[in-house]
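Note that this complex is displayed minus one protein chain, with the remaining chains in position.
After this line comes chain A, so read on.
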Amino acid sequence: MGNVKFHHVYKYYKGEPIPSVNDFHLDVADGEFLVLVGPSGCGKSTTLRMLAGLEDVSQGDIYIDGKFTNFVSPKDRDIAMVFQNYALYPNLSVHENMALGLQLRKVAKHDVELRVNRAAKMLEISHLLSKKPNQLSGGQKQRVALGRALVREPKAFLMDEPLSNLDAKLRTQTRTEIIKMHGQLQTTFVYVTHDQTEAMTMGTRIVVMKDGRIQQVAPPQQLYDEPRNLFVAGFIGTPQMNFLQGAVVRQDGVYYFETKRLKLRIPETYSVRFEASGANLRQIVLGLRPEHVACGNDAPEAWADWQAAAIVDMKEPMGSDTFLYTKVGEETLIARTDAHTPIRVGDSILLALQMNKAHFFDLESGVSLSIPGDRA
């Protein structure tokens, strides 16, 4: 019912040589929670605004519900949008704010009442209906904005960084509510954010964008486990994935990853792939998530050839666990360890780099060398 299709969509702005949205090609299934994520200026908001009809499409087609929608005016697209700054009409009460869209569509009065009250109840804002937006807190305003979208019962909900103006606690709370709302409605959601935590927790599928281009489209876990390139690997996950630059060396049929100070054996599973992809012993980037860097003392024997000496530079206790920022030569490696670790800043420790969990990327193109070709 509410499927959306982008067919090679481009957006050019006047006087800018590079398109803001470059060949955006994607199918969004009905009922999907799609999250567009990327750094600011990556074209994610522009894509959403094109879908809403607030920006013209320069090239390519957009289909909503199977219908060609490029030239349909925003009000006829049957979509609702939630904005970052809430965009509530300041001179209207909460009730009027929520009802306006229905009144303009000539929905019968009793039906308007019914829908507004139902949405207000769902979002727990029934007691605010008679208030004006300037009497509300940020969180309440955003609920009203959600309510305004909700009453419309649209084919798709578009959300443009709706949580960015809220404080941390409210953000988490509202996030859960939006997820619940999606669960109840089973409508298509397209959600734009620059916050990868939001993307990971909310999306059923995530689109990572950079410079107007799609970098990867995948469900959250797959995005985390199998980033397609350096950018995605670095963007998803906090703290960031560790990156080490080095060379692939072959000795006696075994591949090694070699930097100035380290020489780590590469597991066979990767070797096979290297040979297949023809990686000819060039410079590559090794990527390793903090949870795959163990403090050597509690590492199993099997990881013996993956060890590196390091000095603890900084300690970041998170409560549930602790991140150690360690120096291996001039490179910084972040390791995740137990919350109650006795290790202190300045200690020399042995790190075990779990090479069987490592990612390898081409230095120049940034493309992953460790994901099987058909998944990449």
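Rule of thumb we're sticking to: contacts are C-beta pairs under 8 Å (C-beta built on N, C-alpha and C of every residue); 3 or more make two chains touch, one makes a residue touch a chain; residues count from 1.
Methods note: contacts and distances are computed from a predicted model.
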item: Undepicted complex member, UniProt protein name, chosen from "Carbon-monoxide dehydrogenase small subunit", "Cation/acetate symporter", "ATP-dependent Clp protease adaptor protein ClpS" or "Carbohydrate ABC transporter permease"; value: "Carbohydrate ABC transporter permease"
item: Option from A:75, A:260 or A:282 whose C-beta touches the chain left out; value: A:75
item: Touching residue (missing chain; options A:25, A:105 or A:180); value: A:105
item: Candidates A:85, A:126, A:271 or A:307 - the one touching the absent chain; value: A:85
item: Residues of chain A (touch criterion as defined above) contacting the omitted chain; value: 52-54, 73-75, 79-81, 83-85, 87, 89-91, 100-101, 104-105, 148, 152
